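Everything below concerns the one structure shown next.
Of the protein chains in this complex, one is absent; all others appear in place.
Then we have chain A:
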Amino acid sequence: MGETIQSVERAAAILRLLASGPRRLGVAELARALGLPKGTLHGILRTLVHVGFVEQDEASGKYRLGATLLHLGTSYLDVNELRTRAINWADALAGRSRESAWIGTLHEGHVLVIHHVFRPDDSLQTLQVGTYLPTHASALGKVLLAHDPYGEALDRPLEPYTKHTIVDPAALEEELDLVRTRGWAGETEELTEGEVAIAAPIKDPRGLVVGAIGIRGAVERLAPGGALHMEFVSYVRDAARAITRSLEHP
């Protein structure tokens, strides 16, 4: 094992101590228990309060574990929960855009389709929930890649699906930068000839991207003349923001 960082070890010791009982602890008690000077403790506690791992009681000045820390291990958002919260907004997106609506999450380097609303034209369509899409060749995937905190989804060659698929890693990085800057992703005949898609990120209350929502349809409808119709982009972004808000206020 290499070198360890002393202040992190001390922070961990404080958290363990605060977690050991229901009682709030003051600086003097912590200093005594840990054998550290109060001044050192103040600095670490201030930092822990700042990140929300520790809370200070205003009246007594004593400390206890913060709500952020308590939620840290249990904040994973179940995909079925995400579908339940998003279902009305996905219906509205399909209704407004007259295209099929899709929600995806990242799963082992692929986009897992967790929700699919048919295009409202009563044509024969098959439910695609549970299928996978490639990340680099789909709008949903680009949104998820652009906001993937682990960044590990890119560790393999980029397979071409059409002649428009982005296969150069540098070009993909550039595209993901654009997705982050604009707040949405486009896909122009990169997965299927004649098909266009748009997607935007769904965020949890911590601001982490937990999924992407988008629409998919024929190039003649969504991008007549070659350029994506911005009206459709705003429908998708509105839906993404509405779902993000509904995750904040269950």
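FYI, a residue touches a chain if its C-beta (ideal position, glycine included) is under 8 Å from a C-beta of that chain, and two chains touch if they have at least 3 such contacts; residues count from 1.
Heads up, the rule we're going with is that contacts and distances are computed from a predicted model.
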Per UniProt record, name of the chain withheld from view ["Formate dehydrogenase", "Spermidine/putrescine transport system ATP-binding protein", "Glycerol kinase" or "Probable septum site-determining protein MinC"]: "Glycerol kinase"
Given A:R83, A:H107 or A:H164, the one touching the chain that is not displayed: A:R83
Selected from A:G43, A:G95 or A:P169 as touching the chain missing from the view: A:G95
Where the missing chain touches chain A, by residue: 78-81, 83-84, 87-88, 91-92, 94-96, 116-118, 120-122, 125, 127, 129-130
